[in-house]
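Shown here: the complex without one of its protein chains, the others still in place.
Letters are used for the chains, namely A and B, taken in the order the chains are written, and counting of residues starts over at 1 for each.
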Amino acid sequence: MLLSQYIFLFLSFVAIISALMLVLDKNPVHSVLYLIITFFAIAGHYLLLNAQFLAVVHIIVYAGAIMVLFLYVIMMLNLNKDIEPHKKNIPKVAAAVAAGLLLLSLTALVNGAEVNMLPAARNSNIGLMDNLGKTLFKEYMLPFEISSILFLSAMVGAVFLSKKEIH
Amino acid sequence: MEQLIYLIPLFPLISFLIISLSGSRLPKSITTYLAPGSIFVSFVVALLIFAAQISHPQAVTVPLFTWFKVGEFHADFSFLVDALSILFTLVITGVGFLIHVYSTGYMHDEKDYNRYFSYLNLFVFFMLLLVLGDNFLLMFIGWEGVGLCSYLLIGFWFRNSNYASAAKKAFVMNRIGDFGFLLGTILIFGVFGSINYHEVFAQVGNVVVDGKLITWITILLFIGAVGKSAQIPLFTWLPDAMAGPTPVSALIHAATMVTAGIYLVARCSALFSLSTYTMHVIAIIGIATAFLSATIALFQNDIKKVLAYSTVSQLGLIFCALGCGAFSAGVFHVVTHAFFKALLFLGAGSVIHGMSGDQDIRNMGGLRKKMPITFYTFLIATIAISGIPPFAGFFSKDQMLAEIFAVNKIMFVLALLVSLMTVFYMFRLLFLTFYGETRANDIVKNHIHESPKSMTIPLSILAVLSVIGGFIGFPHALGHELHIHHWLDGFLANAVKPNNVEMHLNTELLLMAITLVLIAVVIILARNIFISKKSIPQSDEAAMPLLKEVIYYKYYIDEIYEAIIVKPLNKIAGFLRDYIERSGIDAVVNGIGNSVVNWSQLLRLTQTGGLGFYVGAMVISMIVLLLFLILKL
Partner (left out) sequence: MKELLLLSGLGVLALVAEIINARKLIYPFVIFGLLLNIGLCYHDLGSNESIYGMLRLDNAALAFTILFSVIALVWFIMAKNYFSDETNISDHFSLVLFSLVGVFLLSSYTHLSMLFLGVEILSIPVYILAGSDKRNVYSNEAAFKYFLLGAFASGFLLLGIVMVYGGVGSFYITQIAASALLPYGLSEKLVAIGLVLILFAFAFKMSAVPFHFWAPDVYTGAPTSITAYMSTIVKIGAIAGFYRLYVGVVAVYAQYDFFSSYLLIFLIIALLTIVVGNVIAASQSNVKRLLAYSSIGHAGFIILGIAMISPTVNFTTWYYLLAYCLANILTFWVLIIVSKQDNAEDISVFNGLVKRNPILAGTMTVGLLSMAGIPPLGGFFAKYFILLDVIGRGYMMIAIIAILASLIGVYYYFRIIIAMFAKNPIQTATIEIGSFTKLLMILVSCLLLAIGIAPEYVYNLIF
């Protein structure tokens, strides 16, 4: 086994465990911290895939900006205690069973699928900054522009929801 | 001229539409002129066409449009003008017009004046459709239409539940007959491939059709006639139908609708005469009905009931004549009967009007002086129905009796008895009503008055017709001797199968003489009882001899029907309702409905509102759906 494969397994393990802890921990501040760990693990995956730009952006945007925002909200609303009401275990078990079954059926389906390396996907330098930029502004010009509509509408929505109503 | 035939039913229809659509908004004064006026215009058109038919007797088909067409089957909306239909049309519009005029007086204070006239106009329209249509389907429409109008008019005062149930009875009994008619029509189409009179009758002449089928067809058609013309066993509705306004009884239940059965048999005389079996059935049922209802009429005390049973009896006599092949004589009697029976009913209406609504002859008497016009016209009608020459009834009844005599002597004796009973009960009615002392209480007595002109003028015109109407059919043997042509037989020769009975002059004269002597004896007898002895029928509570009681209570036929048909039917219906329908069909239908709602209530429980449940349910169902895919991959 190659070193990269060990790293892959390690990162995956960290990502999954911390994601699980994110869901299971009752303290919101802890959950946020686990989320940051998950993001770092995923950024590590990007690096393995030779996509340094994506890894950096991921850390800056998610671990940096979004996480800070989350923490602000939690602290401003003073949610740093175990205030989540205690829930019964049956729904949790049911949720776990359902999710497990879904995982099982999806893996059963994907199991043994031969993954083809098509020419476009074989370019290992796609994650590099200049390649990404060229692709984004040439081939993916339209989606890139149209995402602006998505963000614009999301922004308008956020403003609208937070606006005080005058009556 | 015949092409104008469509105008005849058109006017009553237009009048009906105007009156019924405008409802009570239309002022009475307009209805008073519109309703009779429309019939009068139709009558004038009918007269013109009649004149054309006299000069050129011919059968003319006037097609209007093809109603519908399914495969070989086509129903045309077209009229047939020939001697038979135009004769009936004349009677319907003529007598109908007089009765409309009479009604304007009789119904003058009625609240639903417009409703009454709209029904009456609709009735005339359907009746005209019945006699003018050139195929069985059109006749059936008219047949059903007049039944409907009869139902509506019998139950005109529907707030009285007795009247409403009388209407229902008439409708149900008619429906039984109608079903036979409909089956007959279907069978005709099956056998002949057409329902057009011409096409059917032409095949009867040329192609040999299985006799049994003809018998079936004619029997089925006759069942229709039995229902409509109130013969045994479906006759009990007609006396009850007297619940309607008296002019309605005169028009529908004496002069026109009840003769529809006779029209049917006469129209299909070519078909009926092929089946000797059916002819026997018709004759026997006819004479039996005539005899039975004549005996009932002997003891009735309700002026309209007497006339109703008399109508049934006369219709029975006509059917007997038809069964003996005397089609033309039967039609002849229909015409004269329409005159004098309408007159009798209208006279009775006038009497009831004068008696402030009382119909019991035991309370009448002595009306001769107070209502002279009514009395004289009623007298004329009584003489006419009794068959005393030279009044109308004599000619037609004599012709029927003679032709029955030629076919079957026993039937003749019975028919003679029937006509003698007719004489007795009619004179009984006349004497009890108009002679002697008034037996009514003082309030009624002081109120007795002659009816208004709108009622007496139609009476007078009908009286004239009752006197002279018979001359359109002068007796054959006698006429031959006197060189007087039997006009009606000649006129009808193309439309109705003629009777080829040859009778010797002496035989006919002998029969006439015997009949007249017997009639005279009966009249004297009646005079003896009701004028000389002044005997008044006893009240209902008094004891009666058994036979009289049985007859007085109309042979308990209604009760027998109640016991052997209505009650068992109700029981069966009750059983069907309780066990088959309610716990069977209803339960299934309601069960489906309820189960949908129950399922609905159950399924909506899945809409818990909880997000966790939603996500879980979605994931689980996604897994189930994915299983289908896993099995294939």
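Please note the rule applied: contacts are C-beta pairs under 8 Å (C-beta built on N, C-alpha and C of every residue); 3 or more make two chains touch, one makes a residue touch a chain.
Computed from a predicted structure; not experimentally measured.
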Identify the visible chains that the left-out chain touches across the whole complex. A, B
Mind pulling the chain B residues that touch the left-out chain? 593, 596-597, 599-601, 603-604, 606-607, 609, 611, 613-615, 617-618, 621-622, 625-626, 628-629, 631-633
For chain A, enumerate the residues touching the unshown chain of the complex. 106, 109-110, 112-121, 140-143, 146-147, 149-150, 152-154, 156-157, 159-161, 163, 165-166
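The definition used in the following text is that only the chains that are shown with their structure count from here on.
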Whole-Å gap between the CA centroids of chain A and chain B: 93
Which of the residues in chain B end up touching chain A in this complex? 612, 615-616, 619-620, 622-623, 626-627, 629-630, 633
Chain B partner, complex, touching residues on chain A are 91, 94-95, 98-99, 101-102, 105-106, 108-109
